[in-house]
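Rather than the whole complex, this shows some of its chains in their spots.
Letters are used for the chains, namely A and B, taken in the order the chains are written, and counting of residues starts over at 1 for each.
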C-alpha cells in the first residue's frame, strides 16, 4: 500500500519570535531536540537551553515528571518547576518537549508545553494516548522497549483517531539479551516506519546506548538510515546529573556532534533546521530583565 | 536477606454469604480465579460464573475495559455492563477481579470490584499504581511482558508505599524470540518472587501460552513451582469469544483441570480454597430476589 509522505507540524510559540511559524517534519527538514534528562534547577535548565540552541538544536527537552523504576528514585521536580521552565523557554525562544505521565496532567500543561512526550513505559497507556489525541498538541511517542513496530504504529493511531494527526515516533532502543548497552537501538525501525506508516520518526541514541561514547556514532547512523531527527541528552555537568548522567553529553561534545550532524545532513540532502536567534538581546524583554 | 512470608487478604463481599470473611494468600491456601477474558453479556457472564464456581474457582474474572493493541478492536463493554456484572457477582456470591485502565475509573468501580487487576501493558503506569495504593482495594499486578523480575517487584512497591499492602503478583509470560506461543511463561519467577519479595504470586497460563491445549500442563507446573494461585480464562463457547478465544477453556475442560489442580495441591500440602455454596439453590435464588 502506498503511504502518504510523513508531514507533521509543530507550531512555534509566540515567544520564539521567529520568521518561521512552525517546525515541519516534511521528509527534508531535520530536527534536533536537545536538553537534560531531568529539569533540575533554573540555572541548569537555562544554561543548557542556551547551549543547545547555540549548537543548533531547535527543540528543548527537559523532564518535569520522571517515570522511575524505583519509587524511591528522584521523580522530577513537578509543578514547582513550571514557572522557571516557562521563563527559560520564553527567554531562549525554544519550544518545549516534555513528558506527560498521567492524563490528568495534560490540561494544565498544555499552556506551556509545545510537544507532549509519551515515554517508553507509557506507550501502551491508551487512556493517556486518547487524551492526548483530544488535547491537540503534537505528540512525541517513544517506542516501548518491548513493542513490535506494528504495535507502536497502532499506538500512534490511538492519538490520531481522536483527531490529532501530529504524532512523531521516537525509537529509543529495545530490550534484548545484550548486556553491553542499556537497550539495543533498532535502526531498522526507521525505514520500516517510513514504508509502512504515515509518521515521521526520530531517534534517541542517549537512552538507546546509555553510554556517552556511543551516542555520536549511533546518531550519525540514524541520519544515514533516514531518520527525521534526533533526541539527545545534554547536561552542563553530566557527572552531577540527577538522572541518566552516564549517557548525557556535555556542551563541547554536543557542539562537536552537531557539526557532524550538519555535514551528514547536507551530504544526504537533508536540512538541519535551526531556530532564528532571538531578535533583540534578552535585555529588550523587560519582564526577563526585571526578573534578573 | 530474610523475607517475611507472603500474606495478602482479600475481604469477601457481604453477598458472598460465606462462613469465611476473606480469602487469604498465606502460603498454604491456593486460589483459582476463573472467568472470561471479556464480559460480553449478562447470560455469558452468569453461566460462566456459575460454572467456574461449581468447579472450584473462588474469584471471578471478567474484563470490562480491555486494552487492545489495535484501537479498532473490541474495547470491552465498559460502563453499560456494570449493572449486570454487579448482579452476577451478588447472585453467585463470587468476588470480582477486573482490570482498571485509567486512574479516573477507580473511584466509581471501587463499590463493586473486589480486586483491581493491572494488566501487563500498565505495569509501568505508575500514576495508576499510586492511585490504587490510595484506593486501598487488593491489587492483582500482572508482570509487563518485558519487565525484569526486579522491576516488577519495584512496581508493586508503588502500590504498597501509598499504604495498601494487598498486592498479588501475576506472571503471565514474557516476550521472547519464540513464536510458538503468545508469550514465554517464566515459571522461575515464582521461586524468585518468593525468595526476594514479600508478595504472593499467581500464574496466568492462558495468556502465557495463548493456546488452549497447553493451559493444563503449565497450570500444574506453576503449582509444582510453588505458585499461590492461578488465573484461567473460561468461556461457555470459546469459538465465539470476542477476545482471546483460542486460549479459553470450555466448562468441561476447566472442570477436569480443577480436579487435577485439587489433587496436586493436596499432594504438595497446599489447600484449594472453595467458596461456600450460596445458601439457597441457585436455580431459585430467593435471596437475590429479596435483595433486589
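We take it that a residue touches a chain if its C-beta (ideal position, glycine included) is under 8 Å from a C-beta of that chain, and two chains touch if they have at least 3 such contacts.
Owing to the predicted nature of the structure, the values given are computational and were not obtained by experimental measurement.
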{"item": "Per this structure file, total copies of the shared sequence (2 shown)", "value": "4"}
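Going forward, only the chains that are shown with their structure count from here on.
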{"item": "Geometric centre distance via CA averages, chain B-chain A, whole Å", "value": "38"}
{"item": "Chain A partner contacts - residues on chain B that touch it in the complex", "value": "67, 69-71, 101-104, 121-122, 124-127, 144-146, 151, 154-155, 157-158, 161, 175"}
